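Of the protein chains in this complex, all but one are displayed in their positions.
Here the chain labels run A and B in written order, and each chain numbers its own residues starting at 1.
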Amino acid sequence: MKKLLFFLTAILMAYHTYTQNIEVCGTCSVPTLKKAISIAKDFDTILVKKGTYKEHDILVNKPLTIIGKNYPVIDGEQKGEIITVTSDNVTIDGLFIINVGTSYTEDYAAIRVRKSKNFVIQNLVLEKLFFGIYLEKSRDGKVFHNKIIGDAIEEYNSGNGIQLWYSKNIEIEHNFIQHVRDGIYLEFSDDCLIKNNVSANNLRYGLHFMFSNNDIYQDNIFEKNGAGVAVMFSKKIKMLNNIFKENWGTASYGMLLKEINDAEIMGNTFEENTIGINIEGSNRIVYKNNNFINNGWAVKVRGACYTNSFIENNFLYNSFDISYNSKINDNVFNKNYWTSYTGYDLDKDGIGDVPYRPVKLFSYIVNRTPETIILLRSLFIDIIDFSEKVSPVFTPDNLLDKNPLIKRITW
Amino acid sequence: MVSIENLHKKFNKNVVLSGVDLNISEGGIFAILGPNGSGKTTLIKSILGMVIPNKGTINVLGKNIKNSASYRHEIDYLPQIANFPNNLKVKELIKMIKDLRENTNEDQRLIELFTLQPFLDKKLGNLSGGTKQKVNLVLTFMFNSPLIILDEPTTGLDPISLIRLKDLIQAEKAKGKTILITSHIMSFVEEVSDEIVFLLEGQIYFRGSILELKNKTNQPDFEHAIASILT
Partner (left out) sequence: MLKILKYSFFDLMRSRWSYVYFAFYLLLGVVLLFLNNDLSKAVITLMNIIIVLVPLIGTIFGVMYYYNSKEFTELLLAQPLKRSSIFLGQYLGVAISLSMSLILGLGIPFIAYGLFKSNAIWDFSLLLVTGTFLTLIFTALAFNIALNNENKIKGFGYAILLWLFLAIIYDGLFLMSLVLFEDYPLDKLSLIGSMLNPIDLSRTLILLKLDISALLGYTGAVFKKFFGTNFGFIISFIILTIWVIFPVLRIVLKSKKKDF
């Protein structure tokens, strides 16, 4: 009798609308998400009511919209991956997913999108996870308004918040990610937009690029991560209006650039990082209108960096503005404002009449023997810095800002 | 009153006192004499504990003075050169010394005696040498100690003040006090002292009354007697 009733209502509903709504709840006839997916047809909407669903390995293999009402909990019980999307046009919205399984051989994720297009993943809360949202060989998707809160302690057994692998044209916006390994990780992923996210307290990087080109990240906040943002082996990345804050600790930095060419770094704020930007083997990068405030080193150049230009940036109260480890310089500094500039402006054109040398002898010594940092701000150091300023011996003598500004730049 | 045994003192290699034995009984005025550099001041400073002897013991009022400061309650000392903190006023200095030692009203009488009233509100740096010496005298005589040590008390004093000083010394003597004086003014010494101690090359060359010295040297007057020792 029951079966018959169910069958009748099912037919009735199928008649009623073209796309059907399937409700899932603990006491409903469809008690699990898996069941709902299995009975759903293409382009159906599955409504998951409030409750706890102990499920994992949920395979979404047809174009469905899955919406959680009042954040139902999908508990993976640490048994493995929770949701895997293999179909195009899937939307997942409003779920609270916890307890992703941890493995040393497989990267289990709360949600994995594999070889799919046009997906939307939004308004999710992920906790107790290994990997959060894992996009694999997918394209044209959106990842919006998710909150990913991990509890990573060690790098080797933790995963990333949002990971892109061979994916293209993905928009990642307004996500909040903390306490994972890398907040957002892009590998071989091009043409992505990463905007308005907050990535904080992560073990390794707030944002990490590897072999990814033509991406833009802007208006993000990276705070208190192991090491802010790492951009490696990538081309034509635009980094705009981001805030890099309080990334400190041994070899920590706001941003690491390694083998990066033709990037644009504009309007960013680097505040209270041990190293603001650490640059290695990066060429033709334009740094413009950035604020470097209260960093240990604002910019640390580690060699093989050519034709970069630093224009109209503010260098405010950094212990060291620029550090170089070689005598060769091919980079241009022009029209920056340096708080440690002590020159004068007699003709009142807003540009200091004496060039500024941003590299101190002491920073050269510290590069060689890091322990000497203990002598920072001692009178002796001031004296040798002064003598080096007057006649450079150890630091590149063409490394100077010929037009240091007298007032802080606003834009 | 004061007994000194086998006192030795040298500054670096320069021997100043070499085995001084001296007993000074209670009451009377003793002059310590000797040529420049004979160790007069060193001897006095040793008694005061300002110079630490290399060897020997000093007893004041029967007590060994080593590592002690309280015995100086029994001594009034007039230092040789009256140099005081320059930005103190005379009044303040007197008040301070009273504060450091003990209270006394004797200072009023002494200030009047040396007519120091007009200078009370002046800073010590602005005073003449003679006036400073008068202040110095006030500071010394305002306490009532059994032992008084005066190092060149006559320096810079005008004749009237000198007479006052002599009266003062006699008055103290009359109270039964012991007074040690060094001076280069032989007439002064001859006039006030009961006994003289003559220091020569770090030792006591002569001790006795002026009469005895005259007899010993066969000289009719005191100054010549002294001169004959030195030649």
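By our rule, a residue touches a chain if its C-beta (ideal position, glycine included) is under 8 Å from a C-beta of that chain, and two chains touch if they have at least 3 such contacts.
Since the model is a prediction, treat every value here as computed from it, not as a measurement.
Enquirer: Among B:Asn36, B:Ser70 or B:Thr231, which residue is in contact with the omitted chain in the full complex?
Expert: Hidden-chain contact among the options goes to B:Ser70.
Enquirer: Considering the whole complex, which of A:Asn70, A:Ser103, A:Thr372 or A:Asn398 touches the chain not shown?
Expert: A:Thr372
Enquirer: What residues on chain A make contact with the chain left out of this view?
Expert: Interface residues of chain A facing the absent chain: 248-252, 272-275, 294-297, 317, 319-320, 365-366, 368-383.
Enquirer: List the residues of chain B that touch the chain left out of this view.
Expert: Those residues of chain B that touch the unshown chain are 11, 45, 48-52, 67, 69-73, 75, 77, 79, 81, 83-85, 87-88, 96-97, 99-101.
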